[in-house]
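In this view, the complex is presented without one of its protein chains, the others remaining in place.
Chain IDs A and B follow the sequence of writing; residue 1 opens each chain.
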Amino acid sequence: MRDHAKAMLTILVCALFVVIATVTFGYAETHPKEILVGEVLPLSGGSASAGAQIRAGVEIAIDEINTMGGIKNMGGAKLKLILGDSKTTPDGGVAEAERLITREKIAIQLGCYNSAVTFPTTEVAQRYRCPHLVNVAVKDEITGRGYEYIFRDFNKASYDVEEMVKGVKLFTEETGVGPKTVAFLWEGTDWGSSTHDFMAELYPKAGFKVVLDESYPPGQSSFAAQLIKIKRAKPDMLIIACYTPDHIILSKELLTQKLYFPFGLWSVGAGSEDPTFYRAVPQKAVEYMFVQEDGDIMIKRRPFYNTINKKAKAKLGYDLNVYVLCGYGTIWVIKDALERTTYSPDLATFRRNIRDALAETDISMENCADMLTAPNGEKYCPALVRGIQRVKFDAEGQNTYSHGQISQNIKGIHWPLSPKAVRMSDSPSLIWPVPPWDKR
Amino acid sequence: MAETLISALVAGLLVGGLYAVVAIGLSLIFGIIRVINFAHGSLLMASMYAGFWLWHIWGIDPYVSIAIVVPLAFLGGYAVQHFLIRPMFQRERTYVVEPLGVLLLMAGLDMVMANGALLFFKSDFRAVTVPYGSAAIHVGFLTISITRLLLLVISVLLAFGLSWLLSRTELGNNIRAVGQNREAAALCGLNVYHIFALTFGLGCAVAAFGGCAMLPFYFVDPNMGLPLAIKSFIIVVLGGLGSIPGALLGGLTIGVLESVGGQFVPATSASIFSLIIFLLIVFFRPKGLMGVLEA
Partner (left out) sequence: MKQRPISFNWIAAAFLLAIAVIIPFVLNKHPYYVHIFILVFLFGYLSTAWGLVGQSGQLSFGHAVFVGLGGYTSTILFMDYGVTPWVGMFAGLIVATLFGLIIGYPTLRLRGPYFALATLAFALALQTYVVNTQMVGPIKLRGAMGLLLPLKNGGDAPAVFQFATKTPYYFIALAMMVSVVLLSYLLNRTRIGYYWTAIRSDQEAAESLGINAGRYRLLAFLLSCALTALGGTLWAQYFHYINAERGMALSLSIEIVLVGVVGGWQTVFGPMIGAMVMIPISELLRAELGGGFAGLHTLIYGLILMGVILWLPKGLNPLAMRGLNWLGDRLWSTSTPGKDP
């Protein structure tokens, strides 16, 4: 070839090389390979079973998102989960948050189930300016400290108690009869106390007389002493806040003693939302019990149930529960936010951008960017599978559209009965008052 | 008022029976071998898991599974003493071992067993459901759970049985001899280490017996051992170390105190009660209610 042509060719090849290099690097700048998502959970210690459930949901969602092509806005970047074990202790959670945020360099964090762990762990996230989405923890103060990096897509303890009060009022209105007196039995540590504070405030305000207000140290071998007090106080309704092991013992003793509450036994959650609890007590012990559910209790009927449950059962060995869906839904909320986030190779800026995108979140059935199709053709929004209708955070980072439902256990099935909108067409009617033991 | 107190008393006795059956084994181990079995709770937990799986997989009733689990617990206890604790004695080359060292060793074992259970069995709470689980007998205004009553009866029988074994059989005499003076016992030709191991096994077997009888109304999970063990330490000291009837009495006393006390103060304070009583006993009457040994 003539020299002139050789030169031209060389320049052309170099130019091409430069262009390709620029495009590649530039592409990498705007398109990360993967986005690190941290999740701090109690994987060991007292709350390990709940931790395992949330984890299952998180893993399933991440898997789905990655299979469907990752974050499209970032060139198909995949989500990568980095787990932290809080060991059900606050300093464990804090240590893991430090590790995830500073060493593993996660872009966003979720967690931590226990309120006592979530409280300081979110403070770490705020300090490092890393966005944190609370996926299960009810202590009101977690949002409400003015921490702009902290968001919660779950009920606050005050919501839980309000829903119960509303439920009682609804049932009373419909049937014309209702309780006048109420008794509280609650575990004396973090979750029980925060829930109890609202119970003690809202029930009297709603016109009920509190005839017994009894806390207990978790881990008792017998509730006999408390049951004697309860028997003496003769409440129309007993409201309990118990973790699983205590709930098991309490339920068995209530059954043996045949203690009767005309307007039922009401449970705020925890134990009564743990599938292992129901495997451990006979149905008779929980018949007619009212539960403040943290999510859609009729999930078995939803078109997406089988898809998710198959994977959950493979991981857990039993059917999914609301905590699995909590983990699942919050990952899709993050996906939604990431699709609206501008990537930046500078981690601090990236986290800031994610935070801003989260603050703008507004997902609902009419406005869901990630609609999926169930096997039966129906469409559903994965961020809402927990049973809520909307995800939108207020100025304090709280999803004010988060809600649960009140269910009654009738013949082994939890039928949602309050608010009215969640009632199923084939639901048996509310059993109110509940029948005495000899009539069951 | 009388009704409340009587109900509380009865409830306290029932819970006391549970406490006692866990404490009896501990008291025996401490009385003879002079080691604090910090892993007692986890050994109880292991035997309860065994009972649970027997029920879960083969449908064996918990009371029937006693026949399988108790011998296994005995062997397990024997092994623990033989393989883990004995080397510590032998190192000292006397029959007195640094009790703190064994306490720490057992604490380590407790950690290993509890987390091993967590690894293998996961953290879910398991429980046995039997048709007679909620059966109760009615005596006047009292409703008494049959399964809990059975446990109380069992713990009383075990306490008496063990006492009888210790005082009226040759094996029992040997065990007591070793407990009193090891060198002398060795000089008399007794195999001290073997007797230690037998005693440890016996202590675990008793706990396992109670554990299976707890299954119908209790639950199992990896972390259940330590709280029960701590209660047992209190009871053993209250009742007097080395005294089997003392452990029974101590268990019943604590149960009744918590139950009756819980009528007048919140349950949390009642639980602090028993800890304070423990401290008072340790300060003022280290011998405990019926103890034969000095603190």
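One rule holds for everything that comes next: a residue touches a chain if its C-beta (ideal position, glycine included) is under 8 Å from a C-beta of that chain, and two chains touch if they have at least 3 such contacts.
Everything quoted here is computed from the prediction, not taken from an experiment.
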{"item": "Partners of the unshown chain among those that are drawn", "value": "A, B"}
{"item": "Options A:Pro217, A:Pro282 or A:Pro419, residue touching the unrepresented chain", "value": "A:Pro217"}
{"item": "Option from A:Arg127, A:Lys284 or A:Lys310 whose C-beta touches the chain left out", "value": "A:Arg127"}
{"item": "Of A:Asn135, A:Ser194 or A:Asn321, the residue in touch with the unshown chain", "value": "A:Ser194"}
{"item": "Sole residue of B:Ile6, B:Val64 or B:Leu118 that reaches the chain not shown, by the stated touch rule", "value": "B:Leu118"}
{"item": "Hidden partner chain, residues of chain B it touches", "value": "36, 84, 87-88, 91, 98-101, 103-105, 107-112, 114-116, 118-119, 123, 222, 226, 230, 233-234, 237, 266, 268, 271-272, 275-276, 278-279, 282-283, 286, 295"}
{"item": "Chain A, residues in touch with the chain not shown (by the definition above)", "value": "43-44, 48, 51-52, 82-85, 87, 89-91, 94-96, 98-99, 102-103, 116, 119-120, 123-124, 127, 139, 188-190, 192-194, 215, 217"}
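Operating definition for what follows: only the chains that are shown with their structure count from here on.
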{"item": "Distance from chain B to chain A - Cα centre to Cα centre, in angstrom", "value": "40"}
{"item": "In the complex, chain B residues that touch chain A", "value": "4, 7-8, 11-12, 14-15, 18-19, 115, 118, 122-127, 129, 133-136, 143, 145, 148, 217-219, 221, 223-224, 227-228, 258-260, 262-263, 266-268, 270-271"}
{"item": "Residues of chain A touching chain B in the complex", "value": "44-46, 48-49, 51-52, 188, 214-217, 219-222, 224-229, 231-232, 244-245, 248-249, 252-253, 255-258, 274, 276-277, 279-282, 284-285, 317"}
